[in-house]
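All remarks here apply to the structure that follows.
Of the protein chains in this complex, one is absent; all others appear in place.
We call the chains A, B, C and D, going by the order they appear; numbering starts again at 1 in every chain.
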Amino acid sequence: MTDPISTTLTALAAVMTVPAALYGWNAARSRLYRLLPWLFLLFAWQAITAPNWLVFVVFLELSSLTLFFFVLSKDRETAFLYLYSQLAGGACLLLGTALAARGGALPAVGAVPPGLFPLFVIGLGFKAALPGLHFWLPPTHSKAPAEASALLSGYAVKMGVFGLMRLVEAPSPALMAAGVVMAALGALQAPLQRDAKRLLAYSTLSQLGFIVASVATGTEEGRKAALLLIVAHALAKGLLFLTAGSLEEAYDTRDLGRLGPAARDYPLLFGLFLVASLSLAGLPFTVGGLAKGAVKAALADHALTQAVLSAAGMGTTMALAKMASFGFLSSGQRKGTGRPRPLPPLAWLSMALFAAALVMASFAALKTAGAEVATKNVLVDSLLLIGAVILFVRLPRIFRPDRTTPDVADLLAPAGRMLTIPLSRLRRLHSGHLTFYLALFFGATLVVLYLLRP
Amino acid sequence: MRVHRNLQRLGALGLSLALGWWLWQGVTISPFQGITGPAARYIHGTARDTGAANVVAAILFDYRGFDTLGEASVIYTTVCGVALLFAKRRYRRSSHGLSFIVKRGMALLVPFILLYASSIIVMGHLSPGGGFQGGAVMATVTVLFCVIYGSSFEAARVSPKVKETIESSGALLFTAIGLIGLVTGGAFLTNSAAGFPRGMMGHLVSGGTIPLLNIAVGMKVGAGLSTLFYSMVKILEDPTESSPPEV
Amino acid sequence: MLPISYGTAIVVFCIGLYTILSKRNLFKTVIGLSLMEGGVLMLITSSGYVPGGVPALLPFAGGEPVNPLPHSFTLTAIVIGAADVALALAFIIKIHRRYGTVDIDKIRGLRG
Amino acid sequence: MNPVLAIVAPFLAAFTIPLFFVFRKKWVGTAVILFGVLSALTALFVAAGGEAVTVMGGWQPEVGIALVVDSLTTAFLILASLGFSASLSAAAETFGYGPWRFYVLFFLSWAATNGIILTGDLFNLFVFFEIFSVAAYLVVAYPPRSWQAIEAGFKYLIFGTVGALFLLIGIAYAFMATGQLNMAILARVLPRAPEATLSVVIGCLVVGLFIKSGTVPGHFWLPDAHSSAQTPVSALLSGVFVKVSLYALIRLAFLLFGSADDRVFFVLLLFGTVTLCLGHLMAFQQEDIKRLLAYSTVAQVGTIVIAIGCASSGGVTAAVYHAFNHMAAKMGLFLVSGVLAEDRASRDIAQMGGLFRHRPLFVLAFCLFAASIAGIPPLNGFMSKWFLLVAAAERGALIPAAAVVAGTVLSAAYYLRPITAFFGPAETEPPHHRPHPVTGAIVALLALLCLVLALAPYIGPLKEGLLAVGRDTVNGARYIERVLR
Partner (left out) sequence: MSTAFFTFLAAFLVVTALTASEAQDMLSAVIALSVFGVLMAIIFVILQAPDVALTQAIINSGLVTSLFLVAYSQTQKRGDDPDREDDR
């Protein structure tokens, strides 16, 4: 099924995977590891161009599996958390597809009988990190290798949104609210993070909120705006993650508190970082700015949503400002790591590719949008931008990079402990007493006989 | 602990009564209007089809002979399994057995028991009896040997290898008879159609394959049950005499 | 005649079931099994009983023969029951050699 | 090829091995292998023979015992012969030919399995179930030295005997109400029986089969038996024995219960779901790798019972397809974990570190089988789960479908624990490294079977065969008409 959305996403997949594969080329320990990005690309393509929901779910899960192996190479616990959440999402989608296929024919990737809409939304929610189901995103992004995080937040999450795009035909206020909550949540959490990649992860969450809100309008215009923002965010966030990865490689730490004057050591890296973050923050005339403008235009008749999204935009800018100041500009006390290690040429190449793609996307978006749309609310946007930066400078105490904020992920541990209580009782049920087993059996027999009574 | 025991007993009583009540509900007692289904065919057809006088033996060894093959194999499995469970060499101990009088008395009695057992087997198709009952009686002979003379004497008198051979060849005989039916074009275990003489009903040589199958099952069950008893009893007594061959 | 035999069969079955569920000695479990087996045997045989019938031996002198089919099932069921009980007893001997007891509550090596 | 030969061949094997032991002791080994090949070939020929009805003794179906071969029988005959030959070769390698009595029991259980699959008579089914169970108790308790095997065998025996009693009661009441025992005739006559008797017949048969197959009320023996038995035996138990009882459940459900009382399928769905949840949740907490696999078998039995409970041709197709997938994957898992546990001389998952460097191929096979059972997309487990979900959706059974899908996530979780241990660091070097050429070959063949099964929905004849099994089983009238012609 080819239409503008899937062709754009297919192209985006290629554009994202090539630099990511290059970035991870020399770090890869085994040949298989080098194969993973291309495998991901293959599965992503199949998923995007899937004729029906079954093929979509199969390849969505396979792509999650390849990313699982990426994360597995770095950290086992987070990889399992990611795998279980993606399998749960896949499970809901599979169940929904089976129920939708009740008539006989496999349901095409599109609208679904109303009864199954919530099931599909939850299934896609795991993939697209809707609020409550986003617990896996921050840890996975921060522990994954740089190119995996780029692919993860750049593209994998977008496949879930692609599903939502196909699913949502009529405007759904619930999804709109979810989008808004995501944007607000991301914007609040991002500036308070200590770990650079976690900061970027939460900013992904807030940008996703933008996209979901614009998809939730259910209009063609909303979908087009969402598509533009997907492209903008994918390229910008990809580059940002690669830069953060390079920082981590150079200084062996992601903690903003201990990162030093990277701008002095790597002026070019700082330049790339600026390009990406300005586009992400929504500087007018960049693809990010245009995309955000389009989204706000699409949400014309939802004043409250527009306001919250603008505030969230400011939050993102503040977060990026924090990363810039503590990551690159601050004098920062680096604990004895000597001259930072030089970055491999391939890394520079891939980052340059990303930057080039970002710039080209900006020109393309400018050309298509035309002059008057581009300059419509330049004033408002730039004011917001500058205001955010001033706010960041005026309130240093809030943004000190020495504490992390609680999040949904912390609820998992107590929930896990609570779950083990009934499990251990179930295990005590199998106590080895033969008479007890037989008693249970005969009790169940009476239940069967009661069910079959005349 | 006491309360728990009583609670358990009460629960068990409740469960069994409920199950019993439900079984009693299912019983259908309809006034008798004649025997229906395959049984009517067996009653009227036995004389003509098989020539055997005992209808139950005709059912067991001809109409539903396949069940009996399965049936005898259950015993064969149990015997082989129990012998496997107690196959350890160090298990062989045998006692002296009982007093002299009992031993001498037993020596007189053995031929009559064997005669009685073989009569049950061979006359299976005429009067109540058959392979199972005859074989079981034959097994009692070896049980008595074990009890009265001690298991090592019993093993020396009837070596386990011989019992093993009898049992397996009995089983093979049964299957061979069945295959004969298959070879001569009919189905497995065909009786008269495969050319076995039906003979005159009531005479010893009548009923086609039924007596042969009886003998096969008799061998199988007789040798089987005695091996079963021998392997379970041989770890009973105290070690005095030399150890008989290992099974 | 028939209701009494069916009734006894079911009562004996229930006694066997009660024994299995409430007793702690392995032998009592096997005895319970044997009782349940006996109950079922009686059930099958009495399902073929014809009031005033004659044993199923061919020259039916008396008259109406009894249904011989259940007799063949009962015969098979008796031998199967005997095979099961024999095997259970063999297992009990082996278990006793290992655990030194026949109390079913102490034989809980495999759990969880 | 006359279907009865599929039963007689293993019987002949079982009866002649003792004679070989007594007279030609050194030929026992070759005899076992030859008989194994003979039995497998006979079963496959009978399966290839296609639809056939033969009555023992040449009588009419109502009088004698009928053996019926239809597509469902063919499928399970193939499954049984594959499972038994794999297990026989693994056993020949691990035990050698010393314990010849084990092989006698092995062939008896093979004959009984073929008997259950082929028979068309209810009492004959009970007799073969009895041989099958007695052989199973003894095969589980095989090394009389190890107390776990003895205790597991004893508990399996008590449960199995209670199950056999329930089957016998069901058959007695069916006979009491109708006087018939041939399944085809019973299927036509039983619905006219009085209501109370009908509920006893169906209730007892269903509960008896629940024990034999290991569904929830009667599953307590399964984890002990499958984990305490020797490796080839536990592979046989999980791969074939469980499936045979499920075959009987399918045959009786669609022939006798379907027409008589539709609530049976609700019971099957209910207990299938409970079994599935219990199996997965218990497997989640296991430390011993074989007990983990055993509880995973309980969960898969629940999945198949749910498939049967969907009461549609799609449901039966899913059940048969899942039975094949589970046989191929679970036998592989048991064989591999047996070899790995023997290397590590312990079955505790925590101590199975670093086995990937030690036996890379076996560990990779373990991952493939685990992924297949858990239902990771490209593999066969996912395919059969999809068939099952469609069937469940068809019937509107939401909760069972949700349970099956949730089971995927949970099984992925508990299968990852041993896998991560294998790939993890090893504190000490594994003590043994006995070569296992034959087991390795079997594991490779099973992996190949898994991949072929994964492609089954795309291979014409295989897909057509599976759908035919579903169609033929569900329409009982065709079975009755063919038997009584």
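Here is the rule we go by: a residue touches a chain if its C-beta (ideal position, glycine included) is under 8 Å from a C-beta of that chain, and two chains touch if they have at least 3 such contacts.
These numbers come from a predicted model, not from an experiment.
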{"item": "Touching the absent chain when the full complex is considered, from D:Phe45, D:Phe95 or D:Trp147", "value": "D:Trp147"}
{"item": "Contacting the left-out chain in the complete assembly, out of B:Ile121, B:Ala139, B:Val158 or B:Ile177", "value": "B:Ala139"}
{"item": "Absent chain, residues of chain B that touch it", "value": "54, 56-57, 88, 90-91, 120, 128-130, 132-133, 136-137, 139-140, 143, 225, 228-229, 232-233, 235-236"}
{"item": "Touch list for chain C against the chain that is not drawn", "value": "1, 4-5, 7-8, 11-12, 15-16, 18-19, 23, 25, 27-28, 30-32, 34-35, 38, 41-42, 45-46, 48-50, 53-57, 66, 70-71, 74-75, 78-79, 81-82, 85-86, 89-90, 92-94, 96-98, 100, 102"}
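Quick note on the criterion: only the chains that are shown with their structure count from here on.
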{"item": "Chain whose Cα centroid lies nearest the overall Cα centroid", "value": "D"}
{"item": "Pair joined by more contacting C-beta pairs (A-D or A-B)", "value": "A-D"}
{"item": "Reference chain A; chain at largest CA-centroid distance", "value": "B"}
{"item": "Centroid spacing, where centroids are CA-atom means, of chain A and chain B in whole angstrom", "value": "74"}
{"item": "Centre-to-centre distance between chain D and chain B (centres being mean Cα positions), rounded to whole Å", "value": "30"}
{"item": "Two or more partner chains touched - positions in chain D", "value": "123, 127, 130, 134, 137-138, 141, 144, 155, 158, 162, 169, 176, 179, 181, 196, 199-200, 203, 223, 282, 285"}
{"item": "Where chain C touches two or more other chains at once, by residue number", "value": "17, 20-22, 29, 67, 69, 76, 80, 83, 87, 91, 94, 107, 109-110, 112"}
{"item": "List of chain C residues in touch with chain B within their complex", "value": "2-3, 6-7, 10-11, 13-15, 17-18, 21-22, 48, 50-51, 55-59, 65, 67-69, 71-72, 75-76, 79-80, 83, 86-87, 89-91, 93-94"}
{"item": "Contacting residues of chain A [partner chain D, same complex]", "value": "54, 57-59, 61-62, 65, 76, 80, 83-84, 87-88, 90-92, 94-95, 98-99, 101-102, 423-424, 426-427, 430, 434, 437-438, 440-441, 443-445, 448-449, 451-454"}
{"item": "Chain B - residues contacting chain A, complex", "value": "8, 11-12, 15-16, 18-19, 22, 25"}
